[in-house]
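What follows is a short report on a single structure.
The other protein chains are all here in position, but one chain of the complex has been omitted.
Which chain is which? They are A and B, in the order written, and residues in each are numbered from 1.
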Amino acid sequence: MDQTATVTAQQALDAANEAAFLTNNLWILVATVLVFIMHLGFATLESGFVQKKNTVNILFKNCMIIAIGLLTYFLCGFNLMYPGDDFAGGFFGFAGFGLSPTEADLTSAYGDYTYWSDFIFQGMFAATAATIVSGAVAERIKLESFLIFSAILVAICYPITGMWHWGGGWLAEMGFYDFAGSTLVHAMGGAAALAAAIVLGPRLGKYTKDGIKPIPGHSMPLAAIGVFLLWFGWFGFNGGSVLSADAAGVSLVFVTTSLAAAAGAIGAFVTGYILFKSHDLSMVLNGILGGLVGITAGADQMLPGSAILIGLIAGIIIPFSVVFFDKIKVDDPVGATSVHLVCGIWGTLAVGIFGNMAGMGQLITQLIGTLSICAFSFAFSFGLMYALKVTIGIRVDAEEEAKGLDEAEHGASAYQGIEAVAYNYQVK
Amino acid sequence: MDQTATVTAQQALDAANEAAFLTNNLWILVATVLVFIMHLGFATLESGFVQKKNTVNILFKNCMIIAIGLLTYFLCGFNLMYPGDDFAGGFFGFAGFGLSPTEADLTSAYGDYTYWSDFIFQGMFAATAATIVSGAVAERIKLESFLIFSAILVAICYPITGMWHWGGGWLAEMGFYDFAGSTLVHAMGGAAALAAAIVLGPRLGKYTKDGIKPIPGHSMPLAAIGVFLLWFGWFGFNGGSVLSADAAGVSLVFVTTSLAAAAGAIGAFVTGYILFKSHDLSMVLNGILGGLVGITAGADQMLPGSAILIGLIAGIIIPFSVVFFDKIKVDDPVGATSVHLVCGIWGTLAVGIFGNMAGMGQLITQLIGTLSICAFSFAFSFGLMYALKVTIGIRVDAEEEAKGLDEAEHGASAYQGIEAVAYNYQVK
Partner (left out) sequence: MDQTATVTAQQALDAANEAAFLTNNLWILVATVLVFIMHLGFATLESGFVQKKNTVNILFKNCMIIAIGLLTYFLCGFNLMYPGDDFAGGFFGFAGFGLSPTEADLTSAYGDYTYWSDFIFQGMFAATAATIVSGAVAERIKLESFLIFSAILVAICYPITGMWHWGGGWLAEMGFYDFAGSTLVHAMGGAAALAAAIVLGPRLGKYTKDGIKPIPGHSMPLAAIGVFLLWFGWFGFNGGSVLSADAAGVSLVFVTTSLAAAAGAIGAFVTGYILFKSHDLSMVLNGILGGLVGITAGADQMLPGSAILIGLIAGIIIPFSVVFFDKIKVDDPVGATSVHLVCGIWGTLAVGIFGNMAGMGQLITQLIGTLSICAFSFAFSFGLMYALKVTIGIRVDAEEEAKGLDEAEHGASAYQGIEAVAYNYQVK
């Protein structure tokens, strides 16, 4: 009788632990779904910010990137990023091609979620890193060159730098902290975007002797849809990075993430108005994204007030950064470098200023970490782009750029019926 | 041995309760994400229903409202709405600025979810209330005036009326019932929208001596996207209002919410056809929203048949209400007063007709509750708008209205490339 009671209590505890495991795993999967839809956010944001004549092209790229990202992460990325103790050095490790979970990997023995959940959540992150680049090189890059560039970036560069911290590499050992990827995803992707935009050169007619010509995006509704979807997905991006459904952890992350995004909008609104004397929607949209990127490194450890300050500063940074990159003639049609690189570095440093272990030591560690990854990503991307440039070429010719990539690369138009008027007129 | 068994059993029970807490808290967070995306729903719905020349403006407002809503709710709204026993009177209470949870507030000691989850879920609701107004005053209000109005409405008016019921105030004591906010969110926001639209006056050229001129929205796809996203988010709005993941409760709410929305579509479809002899998409879209608003007050206690009836009547109300407001020359470009105010009142009364405590007594209580809150919100909003009118002004001038707020307030256009045809023609 006693024994029965004892056994039953153990069984009950096991059942309770299994119930918690169910919930923890479920949250990682729901977060995966939310991170997935960020790819629609990027697709619509970038579509809205490019010219009408390049819309099919940018949609096409965004469809291919999620496909390439997931498949290469399956092939080698996951095992490069999480090589496991047997295969890892501080800078590089590899556990082999493909996936081969054991039975235990699919149960709570693996941790708070299954091996499959781990893979698919991380795979969505990997694809996100690649998609950051597509906006910065939009409207002039050759489709094939871009796809090859993205595939190699997401298959090799992202998982290697990711391993340095999340895979237990040298930055992890050094005490570097990047909760959900201000550096590992965003600044890494932003540095790649910067390198690619430099090698590629600006769009024709952007920087003229008469000054900088604004090339407004073709659809603000699409751009706004993109930003809201990205914020929506960010609840999974940051919330899922708790790596369990831990109540205190995930709910704090939701609060800091939301407040930073809101403060980013305010920061960009006010700064944009002071600088440009107008209510610039694209600045507010990028301010929200800047706030989100900024809070990502420390979303699990900020007080609400700190989160607001981090987001506000990120929002203030955006208009200055956009102007700066235009001044040095780096042409980035969607502002990806300002949002992801600059605010990603800011967010990473903010952990050393406002975080749990704030202090000069931590700040320097943060600086080393973010600069190392940005430098590696920049150099890798610069070299890769340059290699593509001197081999298959990376840029469409001037005539194709003028008539638009939709016609040149796809023989298609994003919209039908709107141009009918022009055709009717020309016929007459 | 016995003692060990006893302790283990208690531990097992604690672990089981903790697992349930994880799930309950997770649902509040997932519901928060769903309510968040309703702001994209409002943004796209309102964009679709306004003219092309005011699209940037309405997107800008919707981006700022979510930011302002969350930040003011952090600053004072949450503590005005939930002042706690020490600070509350029946009509007003305040627990101080900012947030200061204790350690216990982040554990199951706080209830079925954490303090942070409570704040962020409620904060998303607050921002929703403010955004209802933006559609009704679209196409003619000054941006700054609108932002000031919204900030004060969401910071003060919404939490005070909210406290009356959800914060344990006089309506709660009286037995008033509003499950998820047919009155507290929707009719409150709708009454504010009505007051604002009256003070502001109709759009130029809407009501002429030759009759009422229809001003159709510029993009039905955007409007439809908005309605689907709002329905999507309503699963969180109503489902999350169970305030736990209680299986019987949340699943019933999903059924009643869905069936009411579906019946709202049917009601508006048939009524719209009878009245206008056409298949009017905007009526069906608003019929769905009317059904959703209508079920919100009693979504936790209706049988499916009652839910269908409530939604059907809401759908039937919509076309009549839209015609009525046009007759009395209250110009509401998106139908926000019909959807949120009229159907909100209907849904609140329906609790007294079909709900658990249906009867004349409950019906009168429901009537008192909804009219009190509508009256307070209307008076507050009327006074605030009037004060803004006589100080900084609330309306753009006629020339700006004619050329559109996008150019007047933002110096921008929502779409690029579509107008090229016209320019080419004019050049020739």
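The definition used in the following text is that contacts are C-beta pairs under 8 Å (C-beta built on N, C-alpha and C of every residue); 3 or more make two chains touch, one makes a residue touch a chain.
This structure is a prediction, so every number in the text was calculated from the model and none was measured.
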Which residue of B:170, B:254 or B:324 touches the chain not shown here: B:254
Option from A:36, A:158, A:179 or A:269 whose C-beta touches the chain left out: A:36
Candidates B:245, B:292 or B:385 - the one touching the absent chain: B:245
For chain B, the residues touching the chain missing from this view: 2, 5-6, 8-10, 12-13, 15-17, 19-20, 23-24, 26-27, 30, 34, 51-53, 216-221, 224-225, 227-229, 231-232, 235-236, 239, 245-248, 250-252, 254-255, 258-259, 261-263, 265-266, 269, 278-281, 284-285, 288, 304-305, 308, 418-419, 421-422, 425
For chain A, the residues touching the chain missing from this view: 1-2, 4-5, 8-9, 11-13, 15-16, 18-23, 25-26, 29-30, 32-33, 36-37, 39-40, 43-44, 47, 55-56, 59-60, 62-64, 66-68, 70-71, 74, 98-99, 106-108, 113-117, 119-120, 123, 143, 219, 222, 225, 409-418, 420-421, 424-425
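Definition applied: only the chains that are shown with their structure count from here on.
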Gap in Å, rounded to a whole number, between the CA centres of chain B and chain A: 31
